[in-house]
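Before I ask anything, let me first share the structure, which is written out below as structure tokens.
Complex shown without one protein chain; remaining protein chains in place.
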Amino acid sequence: MTDIAFYALSALAIWSGWRVFRVDSMIRATFALMVSFICVGGIALLMSADYIGIATVFMMAVEMMVMGLFMVMFMMNPAGLNPMQMVHQHRFSIGAGIAAFIGLTVAVLATNLPNNPLPAGRDTLHDLGVELLGGSMLIFETAGVTLLATMVGAVVLSSRPGRFGDSDAGAVPPGLQPGGQPAGRKVEKSGGHGGHGGDSSYDMNMKGAPKSDDAPHKRHGKMPEEES
Amino acid sequence: MAKLASQAPVPVFVAQGDDAPAETARLCLNSTLTIVETPRAAAILLVAGTIPASLIPNLHRLHDQLPHPRATVFWQAEPTDLLSEAVTVRNDDNLVSVLTDTRSSLLSGSHGTEADLLPDAPPNEWRGVGSHGQGGKGMMGGTPYGRPMAMTAADFRDGLELDAYTADFGPFLPMFPPGLVLTLTLQGDVIQKVSVVHLPFAGEGNAGAALLRLLGLPALAKRLLRGPSDDADFKRLIRLSGVRAAIPPGLGCAPIGSDVRERFERLTTDPGNPSKVHVDGVGLGDLLIGLEWHEAMLVLNSFDDESLRAICANTSSPELEEKNGDSMDHEGHAGHMS
């Protein structure tokens, strides 16, 4: 019974993975990938890794949903009403795909995979919990926080309201002296929007509370006064 | 099955025309009818009031969207040429009984279902100009199945290059004031450009009930339509629902003078006396651009007819008259988008 389930899930996973590259509709491709992952989650269930299997389904559904949404937002042909080709070098990619598949299959079949059957009734969920909060705690906590910081950083980098003005308006940093030229490069007269952006944000920065990078400038400014 | 089905309320989709009878807004109060919000759920298309000649193709497209078995009933209007065999009801006939009888005869088969008025085929050839049959701009572009593909356009809020979709949103949409046809360019559900193709009809809609329906309270909308006699209960229910807090403050405000919240207050407490708005020089563009769909619908429905007609008259109308055939109650625009 388990064998039949394993073969069925594996076949479905491979077939839907192949469909990802053959369908024209990006939404179908996204959800075909999700089906493939769900099958892998099912295989994990067969291996008594309950939590990992169901969590895979859970996570993949959410991730594929967000990916699907981005497909609709950014791709010009998400419904596949125009025929589409996913890859740029068609023959080469087919060849590479087949070669990789054969290579990995040979590798898997030729290695001696471990054969440690679990004792029946073993609480794998408890073991997983102990591992996550015991030996592997450092890895998971730091990975989680790093991912969050990366996401926040990506959003901040790509957002239009920049630190010194709109990011597509050529914002410039404030000057070294209050009311002086912007620090770093010279403002070109031709870039009208660049200069404007620099001026307005320049004023805003001067009026606002001192930020951490202003402090060095201010210290520079203060020293000549103290000396004199 | 037919006997069971005939016990359910008659699903009717109302296509409101010019000079619609005043009772049209109150049709939903009748418990033997359900006024549905999409023609796909209806069995009978009720055309109330005269449909002007420019909107008759839209009416025919709408007619074809009702699932079989279907029938059309014209109320205080002349049937159009293609629908000359439809049932007509004059002012003094009992509309509800005509609708119920028509539905029963549809179910029993004695009244044959009305055939499609338009051919059931895509208006344009699918095959485009590219090597794979696509529109010619790489994998994208062109007009597959006769519909222009949305191409990239910068969103005006933050410059992000998404795909802008332009379509006409038609005269019979239940959340639009009747008769209003707008050409909207949407980025997702945010309105980027708006122009008026057809002005709304002058009629007596109940804006308060429309707003309540849009805010997810159809039962309270019915209560409002029934009449202001249930004042205490109605006020309590309105307060309990938090509907005033649900409307964002300052929506649809500048440069009119009052925002949707205030207009909504007036409409639900004192329906006969809507708030005055200053409409000189204000067009739909000033009001709707940058709003997302739900907010835009709230703004559109918060005005009384005259103000809305004045605002729409102030808005630009598209120069392009070319329209593609379409099987929805909106149509794709050829021309500058493709």
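Structural remarks
Order of writing sets the chain letters: A and B. Residues in each chain are counted from 1.
We adopt the following convention: a contact is a pair of C-beta atoms (placed from the backbone, for glycine too) under 8 Å apart; a residue touches a chain by one contact, two chains touch by 3 or more.
We adopt the following convention: contacts and distances are computed from a predicted model.
Per the UniProt record, the absent chain's protein name among "AzlC family ABC transporter permease", "AzlD domain-containing protein", "Acetyl-CoA acetyltransferase" or "NADH dehydrogenase subunit H" is "NADH dehydrogenase subunit H". Here one chain is not drawn; of B:Y165, B:F201 or B:F303, the residue touching it is B:Y165. Checked against the full complex, the one of B:L220, B:L267 or B:L288 touching the unshown chain is B:L220.
Within the full complex, the residue among B:A71, B:V87, B:L298 or B:C312 touching the omitted chain is B:L298. For the options B:A115, B:A202 or B:A246, the residue in contact with the chain missing from this view is B:A246. The missing chain lies against chain B, touching residues 1-2, 4-5, 7-8, 11, 31, 37-38, 40-41, 43, 65, 67-69, 107, 122, 145, 147, 165, 167, 173-175, 186, 188-189, 213-223, 226, 230, 233, 237, 240-243, 245-248, 292-295, 297-298, 327-328, 330. Remark: the residues of chain A touching the chain excluded from display are 25, 27-28, 31, 34, 50-51, 54-55, 57-58, 61-62, 64-66, 68-69, 72, 79, 81, 123, 125.
Quick note on the criterion: only the chains that are shown with their structure count from here on.
On the side of chain A, the complex with chain B involves touching residues 73-74, 76-77, 81-85, 159-160, 168.
Against chain A, the residues of chain B that register as touching in their complex are 128, 130, 132-135, 138-142, 144-145, 147, 149-152, 158-159, 162-163, 188.
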